[in-house]
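All remarks here apply to the structure that follows.
For this view, one protein chain was removed and the others were kept in their places.
Right, subunit A next:
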Amino acid sequence: MTTTHETEPEVSPPSQRGDRIFAGLAKSAGLVILAALAAVFIFLAVEGIPGVNQPAETYAPLSSFLPYVGRLLFGTVFAALIALVIAVPFALGIALFISHYAPRVLAAPVAYVVDLLAAVPSVVFGLWGARALAPQLVSVQAWLGEHLGFIPFFAGPASVTGKTVLTAGVVLAIMILPIITAISREIFAQTPRLHEEAALALGATRWEMIRYAVFPYARSGIVSAVMLGLGRALGETMAVALVLSASPVVTLNMISNTNPATIASNIASSFAEATPAKLSVLIATGLVLFAFTFAVNFAARAVVARSERKFSR
């Protein structure tokens, strides 16, 4: 402290300047994101609001905006939920395998391969889903229709092309698998050693240790991971547009020929030949998707914050 009196003035200004520059960069990056989000919102609102009130034939086969967007929203949520139901158990299983079960030589390659899935463009997933996966799933769906037909989801009659919302859900599940896996794996691996050893020293098996120490610690992180996956599934366009021959219907039947369309895939498939009136309707549906995704994320944060408050006391 006392010996560096002369050097202090020389040393501290650069570091302060560095601090200021970095703080400025960080702040402006944050502001740019907010501005971009606001710009998107304003664009959607300005271009989309007229779409709420167009001539009835624009909403064919329906006649006004609310039922139109309502059915698309149903389809969007339905496909995304199917994807989540399929993807989440797999993602958590793979993440646990990588973080707690696999020998180290195996863990890294498995993690790498799963991450690679995220790099595949969604058009490729769409083509693969429509051309390769759908035909493979025809017999599976026929079986489901035959044996589990009493459940509304599998009421049938099963599609002969396999291009159903179930197939789309499977494709979506594969697409959101990497992000859910990557985030949960990071969180599982950060479980405090102290808590893991507390469980092990009580005579917990590995699975019991995971239930006692890993899951409680990772709970809020898992919710975030699932929400990010849900966000991706809600907004995914090409994969669904290519797989589904969709119509705006509301049905829980996952394996028949008439499938609910999603907002994003409906925009993609109607965009090219849209009249200006139709275009504003499509943009209005986009606004609804934007608002819905926002609300889902908001709700997820609230859930996470509440559970964290509960456990930090």
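As a working rule, a contact is a pair of C-beta atoms (placed from the backbone, for glycine too) under 8 Å apart; a residue touches a chain by one contact, two chains touch by 3 or more; residues count from 1.
Basically, contacts and distances are computed from a predicted model.
Participant: The complex has one chain missing from view, so what does its UniProt entry call it, picking from "L-lactate dehydrogenase complex protein LldE", "Sulfate adenylyltransferase subunit 2", "Fumarate hydratase" or "Phosphate ABC transporter ATP-binding protein"?
Facilitator: "Phosphate ABC transporter ATP-binding protein"
Participant: With the full complex in mind, choose from A:Thr161, A:Thr205 or A:Thr258 the residue touching the hidden chain.
Facilitator: Selected residue, touching the omitted chain: A:Thr205.
Participant: Who touches the missing chain here, A:Asp19, A:Glu57, A:Glu146 or A:Glu197?
Facilitator: A:Glu197
Participant: Touching the hidden chain in the complete assembly: which of A:Leu96, A:Ala213 or A:Val226 does that?
Facilitator: The single option touching the absent chain is A:Ala213.
Participant: I need the residue numbers on subunit A that touch the omitted chain, in ascending order.
Facilitator: That gives, for subunit A, the contact residues 104, 194-195, 197-205, 208, 212-213, 216-217, 219, 311-313.
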